[in-house]
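I'd like to ask some things about the structure below.
Complex shown without one protein chain; remaining protein chains in place.
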Amino acid sequence: MTTESHVHHPNYVKTWAILVLLLVVSVLGSLSHVREVVLIAAFGIAFVKAYLVAKNFMHVNVEKRWVPYLLVVCLLFIFILFAGVSPDVMKQSGQHWVKNPIATATQAASTPAKHE
Amino acid sequence: MSTYAVVNPHIEHDEPGMFKKYFWSTDHKVIAMQYLFTGMAMAMLGGFFAYVFRMQLGFPNHNVPGYGFVTPGRYNALVTMHGSIMIFWVAMPVLIAAFGNFLIPLMVGCDDMAFPRINRLSYQIFLISAIVLLSSFLVKGGAFGGAWTAYPPLSANGNYNLTPLGSVLWLVAVALEFVAFLLGGINFTVTAMNSRAPGMKMYDIPLIVWMIVLASVIFMASAGPLIAGAVMLLFDQTMSTGFFDPTRGGDPLLWQHLFWFFGHPEVYVVLLPAMGIVAEIIAVFARKKIFGYKTVLYTTWAVGFLSFVVWAHHQFVAGIDPRMANIFSITTLMISVPITEMIFLYIATLYGGSITLGTPMLWALGFIAEFLIGGVTGIFLGSSGTDIYLHDTYFVIAHFHYTFVPIAIISVFAGITFWYPKMFGTMLNETLGKIHFWGTVIPFNFIFIPLFITGTAGDQRRVYSYAQFAEQSRPALQHLRTTSTIALLVMLSFQFVFLFNFFWSLRNGKKAGPNPWRSATLEWTVPSPPPHGNFAELPTVYRGPYEYGLPGRADDFAPQNIPE
Partner (left out) sequence: MSASAKPIANTRAGTGIPTAKLITWWVIASEIVIFGGLLASYIMHRLGHPEWSEAASHTNTWAGAFNTLVLLTSSLCAVSAHKAADALDGPRAAKLLRLTALGGLLFLTIKGFEWTKDIHEGFVLSSGGFWSFYYVLAGLHGLHVLAGMIIMLIVAADAAKNRELQRVECIGLYWHFVDIVWIFLFPLLYIAR
């Protein structure tokens, strides 16, 4: 049974090395006390790593165009879900209302003080 | 481009034993029958539940013949199970799995689904899901009674819903059903995309195949978040987590959003195959090609996409952000436009056609008329202002039955009466078919029009007896509730005409040739019923699926597989 050999196989170890390097950077960055640095190190790098895996390991860019479109549309639906739901679930209070006054009071009493 | 054997290897192997042929088969036609008969059996159960609770509502607090006394808990379980069964174990298996399985390989011109063993697995998982659901009736506490929407905390807490085992079994059954349809749907999609006959381009595919595939894609995209939510609810039910528990920092609204993010596209998941069935029938029985095939397709894509941005219209009074309510009102009203356009295109197809009113055509026309009523009544519910009054009243029930009954019942009968000859090799009796049609459609209206009235007057849903709630009882309207019940009894009794016709005609019906309706699509080019492997010689396609009314030919239509 033959396989489609339409992909060009580069040196995958190179991509792997970059990914590991990014991992190290993200972990080191997360030790920082500056919030923005932690966020960029953690999540910004995550997006880069995901992109590299998708491009170099999954060869998404070599596939027929509708394949990445399909995957992006699925992600888009998740963003729509987030946009529609987060005003209700994410917010704990708004104009003239507080969510779960009993629960928040209990939690405020029981959790120790946090600091960045 | 792929090469294929002119002679189909499937035709040649030995006849398998009965177990392998009927219970372990990978043949898409057998699997289709499995889904069809399971769906029909579940429909009888769901219909029986409707009978019981409507008897309670029409003749409150009397013993229901064939059932007994309807207590509040049992009432809740009956309406929950009626809704769940009709949507997940009747509409979806029959419209998508049965028709999809039977028709797709035949209509695209290949010998089976792309993955026959996954196909078989999907039915097996589906059957297990039905068994799990039915087992919930036998456990302590009985079947789940928290409504098919299963809002927590009621659905999460056994102390509230009083059906702790039933609620877990219900959730597991729904989850298994989802897995079955994810597997099946992906199989349909891949088959329709890849396995088409040479010459069948995108716009030569019959509309019902498109519709079932799009329905599968919409289901797949919308079910994901609910699967996530179901895992969370399952843990809330069994493992003391607090995902949806407000006293523990969780949010019940999250479930509602996850549910309806799926729940709204789901109604289009069942609508699309129904519209596909109607499209196939009206083209054949009006001897006219579909008016604006591409427009039908593009509007379907638009409906599919829009269906993902309207979901919170089910939650207008749930305490969502009012600004979201504005947005969802607008999108909900917008989605009525492409659907209306599709109905217009169907009417345009009929206009000027050479129409014969055979039974399938009666059902197809009935679908258009009744669904239209359902659609326009949805406008009142899609606008948040009027919905504030109408939410949770019988107006909502009447609206969604005016959409769901055309989808799950009328179009199903349309499809069965149309493809019965192909599936079983004999013709159904036309007279009995017409009696069944009128005996279903006329009473149907008398069930739900009274409910529009009582709903507008303020009758609340999911209340087992108004006798307990003085301000709700509105005794002046009881005659409407009773009328609705009696109409249901009439409608249900006519279903026996169908059952008799269906089973009697299997043996005693007039023998059917390959193409009794003179249709142009590929499934009518093979014997009735088709042999294992479908096509002795796999077809090549030369034209679109609706070439009817052509002048200057011996026949008034051109089948897809004939070169000239």
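Residue numbering begins at 1 within each chain, and the chains themselves are lettered A and B in the order written.
The working rule: a contact is a pair of C-beta atoms (placed from the backbone, for glycine too) under 8 Å apart; a residue touches a chain by one contact, two chains touch by 3 or more.
Predicted model only: the values in this text are computed from it and were never measured.
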Checklist outcome for this item: Filtering B:196, B:264, B:313 or B:481 for touch with the omitted chain leaves B:196
Checklist outcome for this item: Those residues of chain B that touch the unshown chain are 2, 4-5, 8-10, 12-13, 105, 110-116, 182, 186-187, 189-191, 193-196, 200, 220-229, 231-232, 235, 239-243, 248-251, 254, 258, 261, 538
Checklist entry - Residues on chain A that touch the omitted chain in the whole complex? => result 1-5, 7, 9, 12-13, 15-16, 19-20, 23, 26-27, 30, 38-39, 41-43, 45-46, 49-50, 53-54, 56-58, 63-64, 67, 70-71, 74-75, 77-78, 81-82, 85-86, 89-92, 107-108, 111-112, 114
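One rule holds in what follows: only the chains that are shown with their structure count from here on.
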Checklist entry - At what distance in angstrom does the C-alpha mean of chain B lie from that of chain A? => result 37
Checklist entry - Inside the complex, what are the residues of chain A that reach chain B? => result 73-74, 77-78, 80-81, 84-85, 87-89, 91, 94, 99-100, 102-103, 107
Item to check | Interface residues, chain B side, partner chain A - complex | outcome: 221-222, 225, 246-249, 251, 253-254, 257-258, 261, 308-309, 311-312, 319-321, 323-324, 328
